[in-house]
Every structure is written in C-alpha cells, then in structure tokens.
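A quick write-up on the structure given underneath.
The other protein chains are all here in position, but one chain of the complex has been omitted.
Just so it is clear, A and B label the chains in written order, and each chain counts residues from 1 on its own.
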Amino acid sequence: MNKIVLGLILGGILGILDGLTSWFTPAVRSGIVGIVIGSTFKGIIAGILIGVFARKVNSLALGIVFGLAVGAFLAWIIAFIQHGYYFQIMLPGAMVGLIVGYATQKYGAASQPLRA
Amino acid sequence: MEIKPQGDAFPLTRHSVVAAAQGRDPQERVRALDAITNAYWRPVYKYARMRWRIEREDAEDFTQDFFSRLLEKDFLAAYDPAKGKLRTFLRTCIDRLFLNQTRDARRQKRGNAAAHVSLNFEEAEHELAASVQAESPEKYFEKEWIRTLFALAVERLRAQCQAAGKSTQFTLFERYDLNDAETRLSYAALAQEFNIALTDVTNYLAFARREFRLCVLEQLRDMTGGEEEFQREAQSILGVDAK
Partner (left out) sequence: MKFLPDQVIARLQTEMQTPDLSGTRYRALKLIGRGGMGAVWLAEDSILHRTVALKVLSAESSSAGLAARLMQEAIILARLEHPGIVPVHDAGTLPDGRIFYGMKYVEGQTLDRYIEPLSLRQRLQLLQRIAEPLAFAHSRGIIHRDLKPGNVMVGAFGEVLIMDWGLAKIMAATSEDHARVQAEEDSASQHSPGKPLKEESSIAGATVHGTVLGTPGYMAPEQERGDVKLIDHRTDVFGLGSILKYMMRDDRSDAHSELAPRPLRAICNKAMAAEMSARYASVQDMAADIGKYLDDMPVSAYRENIIERTVRLVNRNRVAVVLVLAYLLMRTLFILFSRH
C-alpha cells in the first residue's frame, strides 16, 4: 500500500470515528450525519495531503509536524464555519493529523524509482 | 671404554627403544638397554645423591646396581607406555630399589652395569656441583633428564658433523650457542676468528641449529616409551610450557 492510499484510508477511518463521537454531545446530536460526512471528508483530505508529503519528504519529525499542522488547520476551518467548539474540534483534528503523519512516515511503500 | 657416538649406538627401527628392550632379540635388547643406560645413568646418579644425601661411593654403587638389575631382572617388562612416561617409571623403580635396599640393609657392590657404557662418575660429580637444586626431587630428576637429553644430542651433532666434514659448523655452534658466558661473541668476532665471511657464520649456525634440532628429536625418541610420549615430551620440552 502506498503512503497516499494509507493516509487516505487512515484519515477517513479516524474522520468517521471523530464524527461519530459527536453523538455524545447532545447539542449537536441532531446533525450527526452531516458531522460524520464532514469529518470523514476532512480526514480523507488531510490523509491525502499528509500522504503526498510523506512521499516527498522522508523525515519522521517533519511528517509528524506537517500532519499536526494540516489536521489542526482543516479542523479550524470546520470550527470557524460552526462558529464555536474550537477546542473540541481542533484538538482531535490535530491528533488525527499527528497519527496519520506518523503512520505515513513509518509505514506504507515509498515511491518507486523511475526505471530506465 | 669410550661411549660410542649416538649415531650408530642404537640403529634400531626407531619404533621405540623400550619396545626393543622388551623384545626377544638378545642383541637388540642389549643395545636398547645400553641406550637407556647411556641416557639415564647421569640423572639416576645425581638424583640418588641429591635425594637421599648418600655418599658418592654409595651413589656409584647404587647406580651400577640399578642398571645391572635393569638388564638382569628385566624391570622394563613391567613398563606399559600407555600408563605413563618412561622416566616416571624408571624413577619409581629407583625409589623402590633404594627403599628395599635400605630396609634390607644390603647394597651390593656390583660390576660395571652395562659392559658397553662407561659411567664417568667423576664427571657426573662435577656436574652435580655445578647444577642448581630444583624445588622437588621429581623436578630435579626431570631437569637432569633434559640436561642429559641435550648433552647427548650435542654429542650426536658432533659425530654427525665430523663424519660429514662440517667440523667448522659444529665448532661455531659450540662457541656461540653452547657458550654460557654473560656476553656472547658477536657474529663479526666469530667471522674474524674463523677467517670466514659474516654470511658464512649465519649460514653455518643455521645449519648446525637445524641439525641440532633433529638430533634432539632423535635422542628424545631413544628416551621415551613410544610415539605418544615422544609427542608430549617434545611439546613440553620445546613448547612454551617448558620449565
């Protein structure tokens, strides 16, 4: 499995999980379907971006930092749209980015060299 | 009677001097026993003098007696090379004989032990005075055994070099390697003394040492009970463990 696909899948799974846990917040429970879709989409986008970065840059530290930043940024966008719950959205989002950043650096097949 | 050069004193099949001494051929037996006597009488004499502090005359009698019995009573019939070294066996026989004689208070004056071997006790007495005491009688016997081994090897080498017309080589070896002086002569000094080239000194000494090594090993074969003992003794005497 290459790093981009790994990032996509992992980001998507963690995005779904993220979205589902919003059921425990009664205030937003009614809009859970939208939350889950949005969270999944956010996770997939983050995963792809982090996976592309991992293909280009082979550094665990940088991969983690990049994942953290992408995850936090995308989560901020969501929180901004919602005008609230910044902490509750950005922290898990940043953590998802961190996990995907670590995983894409550590696992997944690196890009194949061009053959002559 | 002069001791015959070792080169032709024991021209046996080289399997073992003990095997020849234990064999049926009477001539071979006598020659083998002569070889053993020649190799061991000095250590026996000195050992007896050192160990039991007996007078010189008594030690001479005892030594003669021992080797006479070696021939007459066939001590060697009881020796098994697989059980131990020849010199250990002979030393045990010496100890036993001495104790028996002391207990029975009889020590006979016997004639010359082996008719073909001349026992120069005078010389042995001088050597005894010159030698250093070892920590135990067993060690002393071993030390004297090694000394006799090398001394007989020197005589072999002398005889071989004389026969081959290489007396200069032997004389150089004697002057350089057998010299016990604090400082030895240099090769250059030897070259000058013998009026030969320096490289000749190197080559002659190398030749003599090479031949001497072979003489020691040949002599060792005559003083050990079999091949295995020979290998062990050679390693012990010529190896780093030699004391």
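Everything below uses one rule, namely that a residue touches a chain if its C-beta (ideal position, glycine included) is under 8 Å from a C-beta of that chain, and two chains touch if they have at least 3 such contacts.
Note that the structure is predicted; figures quoted are calculated from it, not measured.
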{"item": "Selected residue (touches chain absent from view) among B:20, B:152, B:190 or B:223", "value": "B:152"}
{"item": "Positions on chain A contacted by the hidden chain, ascending", "value": "14, 17-18, 21, 24-26, 88, 91-92, 95-96, 98-99, 102-103, 106"}
{"item": "Hidden partner chain, residues of chain B it touches", "value": "3, 120, 123, 126-127, 130-132, 143, 146-147, 150-152, 154-155, 174, 177-180, 202-203, 206, 209-210, 212-214, 216-217, 230-231, 234-235, 237-240, 242"}
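In this text, only the chains that are shown with their structure count from here on.
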{"item": "Where chain A and chain B are represented by their mean Cα positions, the distance between them in whole Å", "value": "95"}
